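Presented below is the structure to which this report refers.
Partial complex: the chains shown occupy the same locations as in the complete assembly.
Per-chain residue numbering starts at 1, and chain names A and B are given in the order in which the chains are listed.
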């Protein structure tokens, strides 16, 4: 990776390249070889089949793969999709994962295990494939659905969930809520009563299906706050299962204020296109942190704009890095590479314009790239 | 037009300059000579009189006219409004239209005929003035209001509208809904029943006025989907008749999902300042396409930012070009010119930064400039 030395002062460029990142929200890499159809279906957030009149390679993330991942696999930048996928198949998925994860410079993974985890590596598999530590982030809804799947009376659900959550998170570093997907963030923020929870659990058990009742989603969140681990929220950009309008982080204001006395860090993930809204919340509330994770990968050459918008109102101690990658190791690689490139360009411009010192830029890159996550999740240095 | 060769690789600049664009949403040019007051009133979306303490020339679109249209009329760039309007009057509107349309490099117009069409040229007039093909896009509300004007029983409205729409669109290339203007996009997306339509038609006929009942607006949209032509929606930026808050494209999510099985392309027009929301929808749903039409013209020197934001999440097969010009041919000219300039600068930057190849940039410019529209509307090549 070249960080354009003419635009980015040398010390800053080198410092950002050498950062051992903490990816505070990521999923496992896929350990299977992938057909072209399967690969294209995994480099989009859409869950619909790719229409026959287009290819997902004609997108920012597609062009970023051909630009930045191809050289890691020994190809020229800007090769064709056919060349890329042929080389990928020839190397085999284990070697591809080893190469792409290794070159990402990520020094610590916090692996969220609640989404189709049987199809991708878990924390120990990630640690092995990348040769660095990997810890777990537990998805609240997955634990609750496991409790329901094992069978439980409605009145007993709250207690069983609490037991299961404590058991499941003995070594976990954080929790995750996907209330944005299951309902939207426009829910009553207060903690539901025991009776409300029991009644909602009864309705859910009778109806079956996934957990989507807002009373139960709130109950999970509040039990998560009791658990005391840093609590991540999916915000903004994601797949079509989500109503983007109802995943504006400003909808969380009531919950943020109610949760403030508990002192639990609330981490807003991705946030695109609401990164300025997230920055306002991180500015206003000591318990709010955020990243622009997934949006960076999927906007490719344009990710500089997102990263720039994430460095406006929020104090720099409140901004984190994540890739939110799931599946192809290209996404893990790009999450880190595009973030470094964007930070180098944005901070480099602050320095070349005379607004910041090189030392300030290096300091902020280190904070966002890892120090803030190490402090919030207690990872040690 | 100079595309700043030092910033834009030569091959890309030339390729973008030479594109024969498809303007997939445009209105006719005015065929009348215009006073200064009339001209200023047509280079704003506001329908209010221009206050005496300002001139609309002191705006991005005003400065863009003086910069880019003046040379087409044989004047120096950055001339005064007085010089510009004097030259315009001396040349006469026919010559002005011929010069500005000719220099726009638009190769095919899809002319929406539902707005004050008696004051501007229709498709055949546009074809004649510009010397290129021009097809029609039919506004659903205009057809329905014509049906009402001709008189019809409430119970017969649905059938009469269907007949009229099929008749009116025999050679049309697309349909257009202005539900954003008439109600806002926050309507129940489901298809109304026959009884609901008859009742709403009865109320409308009794009350008179323009069609603004959400039941009827939905009925028009669903009948349009039955018709099967690509369906355009006004989104975002427009005149004060519109509540911008209720024209966020995310409000269309329910309709998009219900319409998905029909396979009809839904085209979100303009979208400013919600272009990132539109990009998310185009990323998530195969049936969604969008452009940043009108916003490009009215933001002038700043239109680069809008075009850049339109090239983030959406696959490049889902982004189109339009001018949405109505009236003065300056708007048609600027729509094309400012789009070319913005694409050259945005894609040129991707290339000079090493993120994209020149070939990828040329390919995307051609897709957005015309190929996508030719495929969606079946225009042939």
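Rule of thumb we're sticking to: contacts are C-beta pairs under 8 Å (C-beta built on N, C-alpha and C of every residue); 3 or more make two chains touch, one makes a residue touch a chain.
Owing to the predicted nature of the structure, the values given are computational and were not obtained by experimental measurement.
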Count all the copies in this homomeric complex, not only the 2 that are shown. 3
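One rule holds in what follows: only the chains that are shown with their structure count from here on.
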Separation of chain A from chain B, taking each centre as the mean of its C-alpha atoms, in whole Å: 37
Counting only contacts in the complex, chain B reaches chain A at residues 248, 250-251, 253, 257, 276-277, 280-281, 283-286, 308-309, 311-318, 350, 353-357, 359-360, 363-364, 367, 375
Which part of chain A faces chain B closely enough to touch in the complex? 2, 4, 44-46, 48-49, 51, 53-54, 56, 58-60, 63-64, 67, 77-78, 237, 239-240, 243-245, 272-273, 295, 298-302, 305
